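The other protein chains are all here in position, but one chain of the complex has been omitted.
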Amino acid sequence: MADGQTNGKTPNLDKLDKGPWPSFVKEIKRAAESSDMSKDLLGQLELSYEEKIGHWKHGGIVGVLGYGGGVIGRYSDVPEKFPNVQHFHTIRVNQPAGWFYSSDALRTLCDIWERHGSGLTNMHGSTGDIVFLGTRTEELEPIFAELTKEGFDLGGSGSDVRTPSACVGPARCEWACYDTLNLCYDLTMEYQDELHRPAFPYKFKFKCSGCPNDCVAAQARSDMSIIGTWKDDIQVDQAAVKEYADQGLNIEKDVCGNCPTKCMDWDGSTLKIDNRVCVKCMHCINAMPKALRPGKERGACIMIGAKAPIVDGAQISSVLIPFLKMEPPYQEIKDLCEKMWDLWCDEGKARERIGEFILRVGMANFLEAIEMEPSPYMVAHPRDNPYIFYDEYIEEGDDEEEGDEE
Amino acid sequence: MADGQTNGKTPNLDKLDKGPWPSFVKEIKRAAESSDMSKDLLGQLELSYEEKIGHWKHGGIVGVLGYGGGVIGRYSDVPEKFPNVQHFHTIRVNQPAGWFYSSDALRTLCDIWERHGSGLTNMHGSTGDIVFLGTRTEELEPIFAELTKEGFDLGGSGSDVRTPSACVGPARCEWACYDTLNLCYDLTMEYQDELHRPAFPYKFKFKCSGCPNDCVAAQARSDMSIIGTWKDDIQVDQAAVKEYADQGLNIEKDVCGNCPTKCMDWDGSTLKIDNRVCVKCMHCINAMPKALRPGKERGACIMIGAKAPIVDGAQISSVLIPFLKMEPPYQEIKDLCEKMWDLWCDEGKARERIGEFILRVGMANFLEAIEMEPSPYMVAHPRDNPYIFYDEYIEEGDDEEEGDEE
Amino acid sequence: MSQTQRITDIGPPRYDKWFPEVIKKNYGKWKYHEILKPGVLMHVAESGDKLFSVRIASPRLLSIHTIRDFCDVADKYCEGHLRFTSRNNVEFLLTDESKIDPIIAELRALGFPVGGVGNTISNIVHTQGWVHCHSAATDASGIVKNVMDALCDKFESRDMPGKLRIALACCLNMCGAVHCSDIAILGLHKSPPKVNHDLLNNICEIPTVVSACPTAAIRPAKVNGKDSVEIDEDRCMFCANCFTVCPSITLNDPLNDGVSIWVGGKVSNARHVPMFSKLAIPYIPNNPPYWPEVVDAITNIVNVWSANANKYERMGEWIERIGWPRFFELTGIKFESYHIDDFKYAGLSFNRSAHIRF
Partner (left out) sequence: MSQTQRITDIGPPRYDKWFPEVIKKNYGKWKYHEILKPGVLMHVAESGDKLFSVRIASPRLLSIHTIRDFCDVADKYCEGHLRFTSRNNVEFLLTDESKIDPIIAELRALGFPVGGVGNTISNIVHTQGWVHCHSAATDASGIVKNVMDALCDKFESRDMPGKLRIALACCLNMCGAVHCSDIAILGLHKSPPKVNHDLLNNICEIPTVVSACPTAAIRPAKVNGKDSVEIDEDRCMFCANCFTVCPSITLNDPLNDGVSIWVGGKVSNARHVPMFSKLAIPYIPNNPPYWPEVVDAITNIVNVWSANANKYERMGEWIERIGWPRFFELTGIKFESYHIDDFKYAGLSFNRSAHIRF
């Protein structure tokens, strides 16, 4: 084994600090100038590039006092070579919803991290947290103290509520059908305990997108996906539509032709939409932002169950409540969550996401347990197999009228 | 219990011999005039209508010498009331493909059945057979002798090749992309032994449709569904298209608008079709039979696995060979069947249809076993889960080039 | 007589044995067809020859006497040529156009509606029911008769949005492939199997019975001294597979047997790929001889579809366009927990998108 790392050389990684795309190697090297931890990270990473294998060990349970999550423990499996990354824990810091910062706020974070860690971050992690990448166990409490002093707190990890996230929404988007940032913040504050102290069978993620474009990929990645939508008619400015046409947009082909339900009609001068057939897919609005807007009766569709494939296969969230008006304090959503969580905590298996739980017990049983009426909005189509578990039948001698529960 | 049947009254059934739709009760009554068996059938059926329950028992194994199939045994569970239907077996007589008869041929069948059975038939059974409904065990051999003398033979039942059937095809349809009747007959003759002597894990059905309209519902009901199709361009008679337009057919909306791949374009005078995108669905041809015709390079798509839901769920056949030229003696199809049957007979479980077998062992393994190359035509889409059973990997010391089979 | 003298394995008569001349001559050389009027098809060959097919409804369950009547009509108008269709209708094959109206008149007089051609309702593919099958949870012919009495005028017309295929099966075995029909009527059991403990072990292999159950609801058990099986009622989905393999288990139950209604299936590849039928109404009790609730339910679905579907739209295509919630709204059918799939592929039947129609 060549040992580029021992003599401090990193020939493999050096090849990646050039090129048009901003380089992570440059970042590590920049941090390495003032941090031995980052220097050893660079060395260990070079070793991984040579050997084609990672050098991290399973993290034990590390964290801050009174919290069960927010820190991912990491240890090098070659500490003799890279003593400064013997510990290399990450800290998940809960981001402000929408990821809006001031330069001062960012500098404050940088300063804390410079004092106590590698100086390397992820802005941001896939769940949405600010990720402080690499520190030692003994630094955790001091970092936590400084963070909270500055108004920051930790995000989730383990079997708890994970850091909720939201699309930019009303802060900068004309299509936001509800206040994604406010809901995200409200849920985060409401569930601080569930977020910091893992007590679920497995993780539970919230993501809030203001419209069906789903700019935080909630439907693919969150156990509860809250997707903005509207109930009434798309708002149409016919003159503006005409203008798009005049500027050369092929409305017939590119707009109507791409409507999934073919519910639009363009006669060259006016655009007709059959709003009862429209599925609120956003395409026509996306194509003509100046001419079309979502309707006025706005709210959100509450969807459940998205997750990555481990181990029963990936799921995209499915509809639980087709439309809900969204007003603080969002009581219906909270009541729903608490009902679902109680059930899931009682009956869910360890490492069983709620989407997997629903598949195991059956959607109908799940709905009955959380006292929700079944609705055709929940399904793409009714069952196509005849294997129905009828739960009532008449027995000899029964009064024909009333079947008796089995 | 009222006993309409004992005194020969059938008040329930009597209600069903009126009305615009031809009445099965009338038929039974007509047969009853000259057959005591049919008279008792009427009585037992009346009893079923009163009691809301059938009165037939499981059939034991009955049949003709040397055959394992073709007869379904039936016995009344109330023989004391209806002695003439104590035995009420059905005989499945293999129909001529396409169900073409002469009056003489039908009269011959009627005469045989009048001498030896109830005089009631199904023209035809769902699989396609002529069904002789109701006779006694001792009549089976005489009936068989007379049938074969007249050039008829029995159909399938039990775990064998079932009576193949075909759409009317070239006999009366301009869209037949291959000779469905000839193939159906050829397969029936080739597999007489497999048809008459059950030796499979379960039933195996062939159905032949001349084009994707699938007029024998092959894709829903046959283990091997042979669906005619074509490879080249749809034949278009532009003048005739124009005529349809002039006669008021909305070609843009009703024809192009219903094309599943939107690969047609009508500018008011000529119809353009992007034949590489066309999926041969038949719709445009169906809508304008005088103007459009399937292409000239014709053959069939070989599909596998359709079945009813018992017990793993229903299946629609799926593509095995996207396109095959269809010429007697259809050797490729026969070779394929024999390979599949050998495998299925060795590894299939009892009462496991080939479609279920494929799902259990996995399509890829099935293909390997029958020595067929996997093709993207076989799937609606490639796998969407990452659980791939890689069967090769390199071990320490191996020459990096060649992986070793596991 | 000994096997050697017996004629065996000769197979069916060759398909062309009884072809009319016009078919022999133009076999595989047809050019196009036209529907001249309800029930009447004209096929024109490249040679210019024409074949006229007149289609009548059939109860499928036919006595030899009625078949002989057909033969007489065929002799009178068709040189004896006729055929049956894959949906059990009868087609009289003529070459002389002038005979169309007379043959129609005569067939009507015999009590047989002419129709079923084109975009309309054809015959109901169905099964044995109480007439012949031990497994039937309902009768087949009786329901078919009642439903088609109500829809007969549609059979005789040709002005529906598209083809509408109705099928009936009297138990979950689904002979007749109701699983892919625009409207399917499916007989079913909804009370658990009853076991004849005295007989079971004599007639059936207990291991076979146990393994026949897809839901593992059957366990071996000693019942009053005898080796038998016991059934966990909560796990039973009433598939009757245990009954099929063992006569001393029965599911037939006059108090609970009934039918379910399914919609939106299709087989053809025209436009949309083939589709399974989906559950519309989970249960309607058997109510012979008229089954009025079944007839009403189907008439209602047919009327709502034909009033709302676009040209060429089959039931399932129409529902896909308007969405299932609207289907339940328009038909007034109640959506219940039974409609939500909980079998093998349940997860894929959920609405995993925000595509919603309000």
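Letters are used for the chains, namely A, B and C, taken in the order the chains are written, and counting of residues starts over at 1 for each.
Definition applied: a residue touches a chain if its C-beta (ideal position, glycine included) is under 8 Å from a C-beta of that chain, and two chains touch if they have at least 3 such contacts.
Because the structure is predicted, anything quoted here is derived from the model rather than measured.
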| item | value |
| --- | --- |
| Hidden-chain contact residue, picked from the options A:78, A:176 or A:363 | A:176 |
| Hidden partner interface residues of subunit A, rising order | 12-13, 15-16, 19-28, 30-31, 38, 41, 45, 48-49, 51-59, 65-67, 72, 74, 88, 90, 94-107, 109-110, 113-114, 119-124, 126, 128, 133-134, 144-145, 148-149, 151-153, 165-168, 170-174, 176, 179, 181-182, 184-185, 188-189, 192-193, 196, 212-217, 219-221, 227, 254, 258-260, 279-283, 286-287, 289-290, 308-314, 316, 351 |
| For subunit B, residues in touch with the removed chain | 212, 214, 219, 227, 229, 231-232, 260-262, 276-281, 301, 303, 313, 315-319, 322-323, 359, 362-365, 367-368, 374-390, 392-396, 398, 400, 406 |
| Those residues of subunit C which, in the complete complex, touch the missing chain | 269, 273-274, 345, 347-348, 352-355 |
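Rule of thumb we're sticking to: only the chains that are shown with their structure count from here on.
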| item | value |
| --- | --- |
| Inter-chain centre distance, subunit A versus subunit C - centres from mean C-alpha coordinates, in Å | 48 |
| Gap in Å, rounded to a whole number, between the CA centres of subunit C and subunit B | 13 |
| Set of subunit A residues in contact with two or more other chains | 262, 313, 384-387 |
| Subunit C: positions in contact with at least two other chains | 172, 174, 179, 239, 253, 276, 343-344 |
